[in-house]
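A single protein chain has been removed from this complex, and every other one stays in its place.
Let's look at chain A:
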Amino acid sequence: MTDSTARVPALRRADLSEQRLKRRYAAEKRFRFYGLAAIFAALAILGLLIGTIVLNGHTAFVQTHLEIPVFLDPEVIDPEGNGDPGALRRADYQGLLKKSLRERFPDVSGRRDRIKLYGILSNGAGLDLRAEVQADPSIIGTNQTIWVKSSDDIDSLVKGYIDRDLPEGDRRVKDNEIAWIDALEADGGVEKQFNTTFFTAGDSREPEQAGIWGAAVGSFFTLMITLILSFPIGVLSAIYLEEFAPKNRWTDLIEVNINNLAAVPSIIFGLLGLAVFLGVFGFPRSAPLVGGMVLALMTLPTIIIAARAALKAVPPSIREAALGVGASRLQVVTHHVLPLALPGIMTGTIIGMAQALGETAPLLMIGMVAFIVDVPGGVTDPATVLPVQIFLWADAPERAFVEKTNGAIMVLLAFLILMNALAVLLRKRFERQW
């Protein structure tokens, strides 16, 4: 400021001031442009993130199936001929499919090539056939054409993830396999069908047999425990701090504590869970019970802060009116304040649950990273959760798991969007201006 006053005479010249004004306006425009550019950049990155995931992930929802004509040989399936369910379960269905493949491509000879030929089918293809037979045993002894899953490499080939123009040595799928698939395709025997396995199966080492159901159930159990623990505790402490607590050192301490807990890195909660829940109390490893407890401690601050804000938004006149007609302080809260604050509390809770659903790091600490094929049946069974499943698949070497990972991310994001949309809806629907 001081040096500009020293140059006062220059300032007064009309031509200079016009130039200066131009410069200032240009600076203004530039500044504004930076702001827009920043927002645009952030949104573009968001778009890129979602875009790459959807682009690479949408194919996870379909799976290449091959049409195989197969003779359901009673000698193999039901040698006793009495329709014993045990025999039906144990029969070598994969062998039947292999035989059909041999008949379809009679000129394939030699052990190596035969194994390659069988390899175009998934190891689980026999299970598809078995399901078919178990559903209707009367088809035993007839010729059927059924659709079975292809192996993951063939799936990648059909979906176009494998470049056919590469030299054969650099490709996971060799020339003869491509020839077989092309031959099948020419007969209309190759089709991409909806991938039910992806939504109904647990984890697997074989990409085409791996699904997210196990992880989804694990996530569900974990979130249930989190909700059961953190919602009542969070609401009770919010009510206490907002409505009852005297202003003293102790309540100040609790407040500061809650604010700081909200910003503690999530992995620290994992360490707490490992040292206390597993180390001291001896709870089972990898269990949704412990995962839910750790996540409950983590989401507690979110819920408390949201619930306090919601309680604070209820005008004091409501409380005074209730007290005036003789309600006790607890009655004021339970009959009047809490019902009015409930939508806000629910919104905060849903947002906290969404955070918990996406959390990975603390669950790694308490051993929820194990490879688990079975779908968990309870909160103490070993389980994994969706984000951890994504983490595990992201590390898997098979090409086909990339697409599964993206698919699982899409499912997870869909859940998160759904939960957040619900929160927004609740807020919109019940928001009150006092």
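Everything below uses one rule, namely that a residue touches a chain if its C-beta (ideal position, glycine included) is under 8 Å from a C-beta of that chain, and two chains touch if they have at least 3 such contacts; residues count from 1.
Please note the rule applied: contacts and distances are computed from a predicted model.
J.: What does the UniProt entry say the missing chain is called, choosing from "Phosphate transport system permease protein", "Ester cyclase", "Carbohydrate ABC transporter membrane protein 1 (CUT1 family)" or "L-lactate dehydrogenase complex protein LldF"?
T.: For the chain not displayed, UniProt's protein name is "Phosphate transport system permease protein".
J.: Kindly state which of the options A:Ala131, A:Ala179 or A:Val264 is in contact with the chain not pictured.
T.: Reading the full complex, the residue touching the unseen chain is A:Val264.
J.: Looking at A:Leu227, A:Val369 or A:Ala400, which makes contact with the chain not pictured?
T.: A:Val369
J.: Sort through A:Asn123, A:Gln144, A:Asn176 or A:Asn420 and give me the one touching the missing partner chain.
T.: For the chain that is not drawn, the touching residue is A:Asn420.
J.: Among A:Ala322, A:Ile372 or A:Val402, which residue is in contact with the omitted chain in the full complex?
T.: Here the residue in touch with the unshown chain is A:Val402.
J.: Applying the definition given at the start, please give the residues of chain A touching the unseen chain.
T.: Residue positions of chain A that touch the missing chain: 24-25, 27-28, 30-32, 34-39, 41-43, 45-46, 48-49, 52-53, 232-234, 236-237, 239-241, 244-245, 253-254, 256-261, 263-269, 271-272, 274-276, 279, 281-282, 297, 300-301, 304, 328-330, 354-355, 357-361, 364-365, 369, 378-380, 387-388, 390-391, 394, 402, 405, 409, 412-413, 416, 420.
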